[in-house]
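Written out below as structure tokens is the structure these notes cover.
One chain of protein is taken out of this complex; the other chains stay put.
All chains are identified by letter, namely A, B and C, in their written order; residue positions are counted from 1 within each chain.
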Amino acid sequence: MDFILASVIDGLLLGFVYGVAAMGLTLIWGVMNVINLSHGPIIALGMFGVYLIFGAFSLNPYVAILIVAVLGLVLGVAIYYVAVQRVINAPHLSTLLATFSVNMIIIGLGTAIFSASPRNVEFSLGSLTLGPITLLGTRVVAAFAAMLVAGALYLFLYRTRYGRYIRAVANNRDAAELMGVPSNRILALSFGLGTMLAAIAGGLIATFFPFTILAGGAYELKSFVIGVLGGLGNPIGALFGGLILGVLEGIIPTFMPTTWVPVVEFLLFVLILLVRPQGLFGAKS
Amino acid sequence: MSENKVAAPAKKLRFMPQLAGRPYLGLSLTLAVIVIMILWPLVTGKDITRETVFTILLSVTLASSLNILLGYTGYVSFGHVVFFGLGGYVGFYLLAIQGWSLWMAMLAGGLSSALLAYLLGRAILRLRGAYFALATIGINEAMRAFINNFKPFGGPIGMTLNFQVYRDYGGASQALWMVFYTMGALTLLAVTVSFFVRTSKFGLGLLAIREDEDAAEVMGVVAPKAKTWAYVLSAIFPGIIGVLFFFKNGSIEPAPAFRLHFSIETIVMVMLGGQGTVLGPVVGSGLYQGIRGYLLTSAIFKNIQLAVAGGLLLLIVLFVPDGVIGWLRHRFPFLRRVLQ
Amino acid sequence: MNRKLLVILMLLMVSLFVACGGDDAAAPAAVDEPAPAEESAAPAEEAAPEEAAPAPETQTIVVGYTASQTGSQNVSSTRQVNGLMLWMNQVNAAGGLELSDGTKIMFDHVSYDDESNTDRVQELYTRMATEDDATFLISPYSSGLTAAAAVIAEQYGKVMVTTGAASDSTYQQGLTTVFQAYTPASRYLTGAVDLLAQLDPTVKKLAFVYENSKFSTDVVNAAKAYAESLGYEVVLHEGYDPETTDFGPFINKLQDAAPDAILGGGHFQDGSTFARQINEKNLEVNFLTLLVAPPEPDFADLGDAALGVIGPSQWEPQAAFTKASADEAGMEFYGIESDQFVIDYEAAYDGEEPSYHSAGGYAAGLLLEKAIVDADSTDPVKVAAALDAMDLLTFFGHIKFDTTAESHGLQIGHSMVYIQWQEDGGNLGKQVVWPAEGATADALYPMP
Partner (left out) sequence: MILQVEGVGKQFGGLQALLDVTFDLPAGQILGLIGPNGAGKTTLFNCINGVYAPSAGRVIFRGEDVTASKTYDMAHRGLARTHQIVRPLNELTVRENVTVGACFGREGHTLGKASQIADEVLAFVELSDRHDQLAGSLNVGQKKRLEMARALAAQPYLLLLDEVLAGLNPSEISRMVDIVKRIRDERSVTIIMIEHVMHAVMNVSDRIIVLDYGEQIAEGSPEEVANNPKVIEAYLGDPELAEQLLNE
């Protein structure tokens, strides 16, 4: 019983962070119907951002994440204007390949600069022992940070003017344009927010797992799964999707070999796409 | 959309080969190019040329197969490597563990990929656009994770071939040549199949689906069936050459067999040459491998070859979405007869 | 119209030929070697062999290998290449080898970065075997990459000495030209089981948590069978994927299964992470043996997490393989002695302490050298025959290869030692704890 509880809690804490990564992916999909295939490398850049800032200035990693978030936003806006804007109305293949080419560029430059060797942010907040369960400080903080980010995103989308613009553009771009919403700038902002979330997730992961420049790929795939679980285009659903995935990752190893986890995850992913493409919690139709 | 097309020059040539003056000119040209490639290592007499051409032929076959689904039917299969990997695995298992001959193993590899495509096709081809693309990624990853746990196929460490096997094919170095010529023959076959699909009634139905699936169905195209068969056709050759490839490699493991990046590279080759044309994937593969080879070996670019390749891809997607052959066909209408 | 078609046809062909030909023309720029300090001083001959020695008698032999300069295997691989280059520089500095007909053999190398990637390995070994005219090959680091390289060596009939590649299964594929310097994987952890039996005869429950790689699987399969034959109960036997960074699920399972001893790991990165997370999660463990990572000096970076961890090693600086010990055992000794190797290595690489991967790299070169001397030729068939016949002691230990058809090239002479990280006056240090006759300290048990 302790074993299952410990596994579930471990999974849940990670699930929050997965949720943040997936929120970024699904926000972009929801607003502009673009699957961002540069999502993984941006997560990796978030990791390296924290690693470098922490290493160079010995800044607290959580302060570093704030800086990384701003950089992530700027990077996303830049990617939008360079690679996405021109093909936003083209067939899906074009946006998939455009964002994938950004993926190649980031990975290529990243490998040249950082090499593909593993890195570690040498940072620890100790651990917290509650009865049979030992929680790592960094993971608990990361889960709280993820909740904060999700809450902030919710407030932004539902309580601010730009948030309303984003929702309007997501709903109907032409209509929003007619009502005077600067849709192109809103799309750029949305893309930036999506990459910002990815970078934050990367930064949080870097505080407890080792990583390489290629490490984002695994989290990108997880984000797909979560996005589909929560409903593509539904950022809040993504947080719940993240929790579900986290719990699954915790629970599955308690009764079968851990290496079966991805089999279950991806089968679930395909199944939900087929049976309930709007996700478990519904999404925009 | 329609404004762009008004500017397109009037086309004077007919599309259907049986009606055109010289029906198979396009095919002959394409095949001639491939035959010359196959003979090239004999001219230089170098093993390394053979290896380079082998890579290009492999790409041509994969790209031409994918083109049937991507270019003709308009479905973006991001996880197409699953057929290469699965076919490779099934064939390798039969070859290495069950002691089948290479030829039977290749056949079995092709058939198992085709069967997988048939079963999957009925289910996932209902999805459109990005959802289909995502589903293919999911299937590839699920398959990789499954094979990683599947003990008969060696699980995570895969399978290796006993070298004694090469003796049946005249020793290791003979076997390499045999593998090369087999690859060449398969490439010719795959391109020929692609041509006949493109110019057949079946192919016309696929093109109609690509342009507007619902309208095509209203006109009587049985889209679910046509799509499934297109999927099956596009899966067979990857399955066959998967066996050949891993036979040459001597071992097979889940990660290299189901490498998502490999699928995406194939899409890039199709795009580069021109999706929906027969010659496009051939030219695209040659160009892509040429560029990649150059970047990998260039003193300036070797460290950032991936970034440079990404930049080129971006330029193509943004500015030449029709690819080389597509662009030539638009720009020089008289070429449409040859560049099919 | 026909002329236009002709022009197009030619254009297409030209473009394709450029595509094919591009690869032929240029070779990937060879990787920059981590330059040993002595290199600049030593091989003037290497720079201009024709002038330094009379032309007809000097033959320069190209040795090809790839290194994982980047990717998951970079730590161990870099040490291995350092060792190999030290050997090459020493041979060349000494004026090369001299055959009985007076021919002088100098060595040169061609190498590339394989990025720890199997596909790259095959591409690059093919290039070295064909385009770069490498006469002999040295393996990359790790069993997985070496298995890929071995295929190419076999296909092109090149003699390859493998190092950093212990997996037994590679040598059971009917290879004829590949020779293993390392003790095979199947004997990696059997000694650890013996050690445990000696430390605490009451222990019964073992757990194996290991990387899903060729090497670790071979290791654990053999160790598990051995342990079970001794009456141990295996309460957990599970593999993790090579790119695993989260060992939480495994640690939870270990907590649940409560074994007396944990054996496993894989390579450097995952092993270090595993040890670190076991420590972070405060898992109670008495005996922890991990593959590959602990013997690496960099393992000390883990601090407390490293303390008490045991690791099998192919070679340790304390190992006393000398000419004297060879004479005592009635064996032939060849090459440098252990002490001298450590001194030379530290001098060459700014005081970097050699690990067994460094020693393995040097040993691979040394074996090749010895085989050429024995064969009195650089002909691959003769060199392979010399390797087949080899039975000697080096600074690296006893070397002898299996010559049966089933597992040709498998190392059957060499054996392992086991180290443990112990605290000595506030400093972490490696101590040899097994086998008893070579031990420099008693094993800490239970581990702190």
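Here is the rule we use: a residue touches a chain if its C-beta (ideal position, glycine included) is under 8 Å from a C-beta of that chain, and two chains touch if they have at least 3 such contacts.
Because the structure is a prediction, the values reported are computed rather than measured.
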item: Visible chains that the absent chain touches, using the contact criterion stated earlier; value: B
item: Contacting the left-out chain in the complete assembly, out of B:119, B:222, B:300 or B:315; value: B:222
item: Per the touch definition above, residue among B:91, B:184 or B:205 touching the missing chain; value: B:205
item: Touching residues (missing chain, whole complex) on chain B; value: 1-2, 4-6, 8, 10-16, 18-19, 200-201, 204-205, 207-208, 210-212, 214-223, 276
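The rule is simple: only the chains that are shown with their structure count from here on.
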item: Contact graph of the chains (line, ring, star, complete, other); value: complete
item: Chain located farthest away, centre of chain A as origin (C-alpha); value: C
item: A-C or A-B, whichever has more C-beta pairs in contact; value: A-B
item: Separation of chain A from chain B, taking each centre as the mean of its C-alpha atoms, in whole Å; value: 32
item: Touching two or more other chains - residue numbers and ranges from chain A; value: 111, 257, 259
item: Residues of chain B whose C-beta touches two or more other chains; value: 148, 156
item: List of chain C residues in touch with chain A within their complex; value: 69-72, 74-75, 115-116, 212, 238-241, 243, 245-246, 248-250, 252-253, 255-256, 269, 273, 280-282
item: Residues on chain B engaged by chain C in the complex (per definition of touch); value: 25, 29, 32-33, 36-37, 40, 44, 46-49, 51-53, 56, 148, 155-157, 160-164, 166, 172-173, 175-176, 249-251, 253, 255-256, 283, 286-287, 289-291, 293-294, 296-299, 302, 334-335, 338-339
item: Contact set on chain B toward chain A in their complex; value: 70, 74, 76, 78, 123-124, 126-127, 129-131, 133-135, 137-139, 141-142, 144-146, 148-149, 156, 264, 267-268, 271, 303-311, 313-314, 317-318, 321
